[in-house]
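One structure is given below, encoded as structure tokens.
Of the protein chains in this complex, all but one are displayed in their positions.
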Amino acid sequence: MKTSKLTLGPNLFNWKAETWRDFYFRMADEAPVDSVYLGEVVCSKRSPFYAQYIPDIIERLEAAGKEVILSTLALIMTKREMESVREIAEAEGYMVEANDISAAALLEGRPHAIGPFINVYNEGTLAYLTRKGATRITLPVELESKSIEALAKSTSAELEVQIYGRLPLAISARCYHARTHQLSKDNCQFVCDRDPDGLDLDTLDGEPFLAVNGVQTMSYTYCNLSAEMEAMAKMGVSHFRLSPHSGDMVKIAQAYRDLLDGKSGIAETEDIISEQSDDMPFSNGYFYGKEGVVTEGERAELGE
Amino acid sequence: MSRTSSMTPPLTPVLLAGMAVRPLPLAPLQPILKGAMNAIANRHPDVFERLSCLDDPVFLIDPTDLPFMFLLTPDPLMPELKAVRGEEEEAINATATIRGPLLKLIELLEGETDGDALFFARDLVVEGDTEAVVALRNAVDGAEINVMEDVLSFLGPFARPAGGVAKSAISLMARAANDLEMLRAAAISPALRQSEIQAAKLKKLNEKVDGISRQSRRKRVREN
Partner (left out) sequence: MTNKLELVCPAGTPASLHAAVDAGADVVYLGFRDETNARNFPGLNFNRKELAEGLEYAHANDAEVYVAINTFPEAGNPEPWKKAVDDAAKIGVDAVILADIGLADYAAQTHPDLRRHLSVQASASNPEAIKFYREAFGVQRVVLPRVLTLPEISALNKEIDVETEVFVFGGLCVMAEGRCALSSYATGESPNMTGVCSPASHVRYEDEGDRMVSRLGDFTINAFAPDEKAGYPTLCKGRFVTEGRASYLFEEPTSLNAAAMLPELMEAGVTALKIEGRQRGRAYIAQVVSAFRKAVDAAAEGLPIPQLNLDSITEGQQKTSGAYEKTWR
């Protein structure tokens, strides 16, 4: 699996601008990842804070030999949002990741990436998008292995699957961070910046269930497909995505890299990732065609 | 009068009230229910086709204002409906149980009322396999069942003259529903009554989030 690539997905959370910048600088300098996705996917109100740092970050990432892909918004509702996506799409010389079909349409005819927020569930859709220039497709989170395999078999495009981090499950026009704090979306006071890994949401019985990230709803559990990477690589999945969290992403990336390179085993990897993830529960159920929340397969026997 | 009463649909208020106040043998009811079921099966085979997505379901239908319940086995080849006593409930391994006032259940059966609406208003209580209940509701709703006509069709040649009797029986039943409500409150459905008594203390328990000990948020440290 030495040829498998590790990528760093777009940071989905609202981190302080300087934290955001320093995070990417460090990733550029230290993280063993091949590609870095950069840009706002969740809420258009966030990007003005850190936009100024993007050119420097791109330069530093490229200097470190890392591929840079510019990510775009998942839910585009206003003219202003559309314009911001159009600007990114028109950026010369950069690979852009479309997360709404409107962005994919703007990118038609040149190589581009399709993010997990565009519904690529089958060969027909995959073939259509690759005909229009998509060269890398990150699959929706709820696909099971048999679907991933069928898609991989049908295409020569690069396929990417998220293997680490909270799963982006839903996006809305409504902001649930603002609602939690009894604020309106228009006057949200950017309260989502208080929760660098999302805000835990529990059931009435006190059981952790989901996580709120502004207009996005995520899994409470962290997805971890360490034990499934080998099978996916055999199917033809070429890229594995780490979704940024506040743990040490350099150590996390290194752990997955070592596993891919055969330098360590599942249990060792698990220990490192768990430690860097604040001992959060992991899940991999979607891969097995089960509830996304559950853990199945080899890792289920690790003594959870 | 004996002829009329033999043709009267199974659940006249008189009969119900009678059952309510004294233990009534259910045996005489069974052939009537069997006949009604056969009539529905003959006239609405699509009901059972729509239920074919389920694995041999058994429904317990509990009119909360009656002292007995109905057991429905919608087997496409041999659908069965029979009356059972409350005491038998435990022994019956029902796929799902639907509880509610008889008239509401009949309205539901005839598609005259919306199951979701009944449930939102808490008129119906559903226990067990919710998918089976939803399937039953959808199947029945899609069938355009008319209890009167279907039951009358099984009564055969007497259907016409009985029609008027049946219709007035239904309206009588509606009026008697109030009386039944009193009976119910008095004795028939102790479980329901009990829950009403509990209502006051229930309220304060609602949303008692703070008191509940939160589950361990972090997973246990892995044993090697």
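Letters A and B mark the chains as written, and numbering starts fresh at 1 in each.
What we mean here is this: a contact is a pair of C-beta atoms (placed from the backbone, for glycine too) under 8 Å apart; a residue touches a chain by one contact, two chains touch by 3 or more.
All values derive from a computational prediction rather than experimental measurement.
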- Task: Going by the touch rule at the top, give the shown chains the omitted chain contacts.
- Result: A, B
- If the hidden chain were put back, which of A:F23, A:Y50 or A:F117 would touch it? A:F117
- Among the options A:L201, A:A231, A:A267 or A:L302, the absent chain makes contact with A:L201
- Note on the structure: Of the candidates A:C175, A:M232 or A:I273, the residue in contact with the absent chain is A:C175
- Message: Applying the definition given at the start, please give the residues of subunit B touching the unseen chain.
- Response: 50-51, 53-54, 108, 111-117, 119-122, 125-127, 129-139, 141-144, 195-196, 198-199, 201-203, 205-207, 209-210
- Tell me where the left-out chain touches subunit A, residue by residue. 74-79, 81-82, 100-106, 117, 119, 121-129, 140-143, 146-151, 154, 167, 169-176, 179-181, 184-186, 199-207, 209-210, 212, 217, 219, 285-286, 289-293
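FYI, only the chains that are shown with their structure count from here on.
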- Query: Distance from the CA centroid of subunit A to that of subunit B, rounded to the nearest Å?
  - Reply: 50
